[in-house]
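A protein chain is absent from this complex, but the other protein chains hold their places.
Note that the chains are named A, B and C in the order they appear, and that numbering of residues resets to 1 at the start of each chain.
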Amino acid sequence: MSFNTQTTGVYPIAPTPFLPDGSVDYDSLDRLIDFYRECGSTGVTILGIMGEAAKLEAEEARTIARRVIDRAGIPVVVGVSAPGFAAMRTLARDAMEFGAAGVMVAPAPHLRTDEQILAYFEQAVDSIGADTPWALQDYPLTLTVQMSVPVIAEIMRRHPSCVMLKEEDWPGLEKISALRKMIDDEKLRRFSILTANGGLFLDFEAGRGSDGAMTGYAFPDMLVELHRLHENGEKDAAHDLFDAHLPLIRYEQQPGVGLAVRKHVLRRRGLIAHDGLRRPGPKVSAAAQEEIAYLLTRLARKDARAAL
Amino acid sequence: MSFNTQTTGVYPIAPTPFLPDGSVDYDSLDRLIDFYRECGSTGVTILGIMGEAAKLEAEEARTIARRVIDRAGIPVVVGVSAPGFAAMRTLARDAMEFGAAGVMVAPAPHLRTDEQILAYFEQAVDSIGADTPWALQDYPLTLTVQMSVPVIAEIMRRHPSCVMLKEEDWPGLEKISALRKMIDDEKLRRFSILTANGGLFLDFEAGRGSDGAMTGYAFPDMLVELHRLHENGEKDAAHDLFDAHLPLIRYEQQPGVGLAVRKHVLRRRGLIAHDGLRRPGPKVSAAAQEEIAYLLTRLARKDARAAL
Amino acid sequence: MSFNTQTTGVYPIAPTPFLPDGSVDYDSLDRLIDFYRECGSTGVTILGIMGEAAKLEAEEARTIARRVIDRAGIPVVVGVSAPGFAAMRTLARDAMEFGAAGVMVAPAPHLRTDEQILAYFEQAVDSIGADTPWALQDYPLTLTVQMSVPVIAEIMRRHPSCVMLKEEDWPGLEKISALRKMIDDEKLRRFSILTANGGLFLDFEAGRGSDGAMTGYAFPDMLVELHRLHENGEKDAAHDLFDAHLPLIRYEQQPGVGLAVRKHVLRRRGLIAHDGLRRPGPKVSAAAQEEIAYLLTRLARKDARAAL
Partner (left out) sequence: MSFNTQTTGVYPIAPTPFLPDGSVDYDSLDRLIDFYRECGSTGVTILGIMGEAAKLEAEEARTIARRVIDRAGIPVVVGVSAPGFAAMRTLARDAMEFGAAGVMVAPAPHLRTDEQILAYFEQAVDSIGADTPWALQDYPLTLTVQMSVPVIAEIMRRHPSCVMLKEEDWPGLEKISALRKMIDDEKLRRFSILTANGGLFLDFEAGRGSDGAMTGYAFPDMLVELHRLHENGEKDAAHDLFDAHLPLIRYEQQPGVGLAVRKHVLRRRGLIAHDGLRRPGPKVSAAAQEEIAYLLTRLARKDARAAL
């Protein structure tokens, strides 16, 4: 089960499907997880920001974690970011007991200085347990926390249990290059770098030194194919595939409404039954639905997966 | 049991006492709640920001709410602010079932426009139930959400169940005057205004139209006395009392470390057994302890309650 | 000269070219302005955020404004956003005396509530003069000020001299639809809506009701062509052109480094002599230069303008 410093490949970020009444739609969740495995994903990440984790009750989060871990057949990483370390500790402990491959931790939104960030992750590692493998999420656009290359490097030095960086700074290409160079120059021990940001720069991130993707784009099967093309050195083909999807990737990467777009496409693909977000959450307007349909039609001329 | 639009008086904000191992110190909590009642508080507010609510697990919060409500003998208001409405709904429902007088809701930190704020409280009221009395917390310094007078007025118009404003904008005096004038001019229905901000402007807030205090200063008994002086029109005596306490009030109102100072004083007063915050939290340094001791010594010359 | 409520078309946002020693490169500025006119731009906007206006001294800004206005032969809009209204007043007065078509004003970064935003633009209009036509810039990502649809509508109601909205919220499509609907329903008087955000959603913004583009993408000639395709109802051709450029548009729209990318491409196109930003500013790394070259090569297969 691959969730360690050597991990390469694709970890889709799973949304949490809901029924129209706002309760968790476990059937859709099962279907989605099966699809991730079947399309060749390395693993799957649940209960992240795009999994609407902050809207779940503690008991719901635990139930989802257990169900996905039992079913997935691939490594499951569980997002355990929480307003307090008590909740983080409990969810991490439970997730690991259920059989999670590891957890994911994002910095709390109030952190500003390097000192504060380093102190936070000391406590986070203490909370999840120093032997629990974890991914560090670097997502300043949403989290408002800026972690510089030296800070990320220092976190990696202090915490051998941090096996992966989920890199989604914007811009992030130079950051990936800088960290990869430190690793190559043996100034920093190896860790896995998966990228996200909705996939908006996946065409160049592999060339900068990333090991794959951890993002929730509605075509995870395309992410898997793209990763293989990069691995095989088929650069032009990779860009052709990416460029065909970019109009939709870009449309899905709109803050706020993006997750609604993503769920809408997943529903049209038949992977989930309903596309509503748990309240509060935006909806996809009629105009937006038309635009998405148009984008899918255009995409389908190049990628049959989009012919819905 | 007074928690309604007519409420006047003092609602101390209760800290959550912890044992050295980080678990909740229920004996201290009992003692503290007893003290609030015995010193003449109108009610008590638990699980707010200063109650370290964000660091508690859902089950702990529930246990604390039940225990305090069972014991208090005065109205208990339960803070139910949460990252998602699911958690808010559950805690509010449980708190009301346990016998809470009402709940307190703060705006989520990401809210910016008036539209967003109004939409948020539509959903919050839907979550806690339209018949649950609640206090609106206006605390921009910590929450980063700025609610203007027109927005607060609109919330009051839309939601009859909002019986109280916990006003702690900084500055806030003109805001209190403006809202009180709208009520007096019958442009807005009556609601209770209690003020906070650590008490830093309690000397003038009554004159501006507040109905009392909802704050956590380590001398709630002084807050009760100050309220009586204001009610009796003993203005100079009220200012004498306030000014004597102001050096300590000011010291306790430091962001971040303020709660540690407050717990330190409460411990020195014998009201709680240990003064530690649940991690992560700042500590009171040796230098700060000396400064607090010096402030208490000076205060004791004018207020015997400070002779510890 | 078209800068009024009926304006349609393309207003490129002009960067400010600098010589290697950091002084303004007026020869390049002339060449760039000539190009904007010759490629069919409706007008041009100078001294905006992407014109590095905040790094210029007052006297430099004035000199640039006079030179561009004298030379352009098309309407020139001058960005006059400044930390204080005194500087805004002077620059607006000078720009209009030089013959500017109007000015552009962005909200100051500290504004939060609707009340604050409306009060700010009262003072801004007082500063620039109530008879000076101006464009309102709505750019939350960089300015951190969120203006809702009702607030923008209220600004338009209060200030007839506001002839244009430069819309670059992200996401912004629903905002354009909502404002256009208010105009069509005669609930709001007509004003021009040009969109920006680097052009990232130009493929759908026309369909939502925008009147054109005001952005600085390094191929303003493509923006002009795209606008004509939209005007002629050639939807598929418009999307084909846009999709060909999207990989580069997206690359150029990276915060911080984006302007350096833009200047790099403008230099490669021969439109400016040097691509450096005035300090402090990021540089385009060797790896990024390779990526841009690769993007241009791919683009050139579909658009000969990119064959550099």
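FYI, contacts are C-beta pairs under 8 Å (C-beta built on N, C-alpha and C of every residue); 3 or more make two chains touch, one makes a residue touch a chain.
Model, not experiment: these values are computed from the prediction.
Across C:A119, C:L141, C:A293 or C:A307, the single residue that touches the chain missing here is C:A119. Only one residue in the set B:R31, B:H239, B:R279 or B:R305 touches the chain that does not appear here, and it is B:H239. Listed for chain B, the residues touching the missing chain in the whole complex are 170-171, 173-174, 177, 200-201, 203-204, 207-208, 239, 243, 246-247, 250, 254-258, 285, 287-288, 291, 294, 298. Residues of chain A in contact with the chain left out of this view: 112-116, 146-151. One chain of the complex is left out; on chain C, the residues touching it are 52, 54-60, 83-87, 90, 109, 119-120, 123, 278-280.
Operating definition for what follows: only the chains that are shown with their structure count from here on.
Where chain A touches chain C, over half of the residue numbers in use are shared by the two copies, so each contributes mostly the same positions.
In the CA-based superposition of chain A onto chain B, the rotation angle is 180 degrees, rounded to steps of 5.
Taking the mean of the C-alpha atoms as each chain's centre, chain A and chain B sit 38 Å apart.
Chain A and chain C have Cα centroids separated by 33 Å.
For chain C, residues touching at least two other chains: there are none.
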